[in-house]
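Of the protein chains in this complex, one is absent; all others appear in place.
And now, subunit A:
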């Protein structure tokens, strides 16, 4: 029977495992596998486990519940050990590295901040600032533009969009970096110009929230910020 791993934490502490439901259908019962100073929270791995929403959600709920109790190193979704014995051996083999990281993230939580800007607002700004873009745009709008003009305008604007997004992301990250222990820059997708995770110590959480709010206020109407957290420190293990 292979073993599905949710998170690592210090050995011997009581955890409310009977209240939690693991991956699989029906949901697997949770238990622990002990190394020496560390233990892993695990369940039997269901046959043919796939990344279905229900299972990803179960993984996340287990790790979040554990995080409320103690410092944990969250595993990436879908990690399966061949059996308990090999997992235990692995915990012992890498004990010092895991323990060090556990100590470092203790009392911290991850916050993910995504930011986007209304596209029309940005394009207007670019056309206002760039004479060449304005000229190309005018030529195309009056029916004189060639295919090459359209590509040239798009390329110019695309470059400006990227540069302005980068600058905006840096402004936000700089404002927040003083409230966070570490930052992890993720890839922007879905039009977000920023997708950054911050590792925030508990005593600076209020300040972090306040700074996010101030930054969002200053950014103006065209911006949308989505702050998610506290989360298990997925980006910092």
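Heads up, the rule we're going with is that a contact is a pair of C-beta atoms (placed from the backbone, for glycine too) under 8 Å apart; a residue touches a chain by one contact, two chains touch by 3 or more; residues count from 1.
Definition applied: contacts and distances are computed from a predicted model.
**Student:** With one chain of the assembly withheld, which option in "Aldehyde dehydrogenase family protein", "Intradiol ring-cleavage dioxygenase", "Gas vesicle protein A" or "Heme lyase CcmF/NrfE family subunit" matches that chain's UniProt protein name?
**Tutor:** Matching "Aldehyde dehydrogenase family protein", "Intradiol ring-cleavage dioxygenase", "Gas vesicle protein A" or "Heme lyase CcmF/NrfE family subunit" to the record, the invisible chain is "Gas vesicle protein A".
**Student:** Using the touch definition up top, pick the residue from A:13, A:100 or A:228 that touches the left-out chain.
**Tutor:** Per the contact definition at the top, the residue touching the missing chain is A:228.
**Student:** Who touches the missing chain here, A:95, A:118 or A:182?
**Tutor:** A:118
**Student:** Considering the entire assembly, which residues of subunit A contact the chain that has been omitted?
**Tutor:** 5, 8, 25, 45, 48-54, 56-57, 59-61, 64, 73-82, 86-87, 90, 94, 110, 112, 114, 116-121, 123-124, 126-127, 133, 136-137, 140-141, 150-151, 153-155, 157-158, 161, 184, 186-191, 197, 209, 212-213, 216-217, 219-221, 223-232, 234-235, 237
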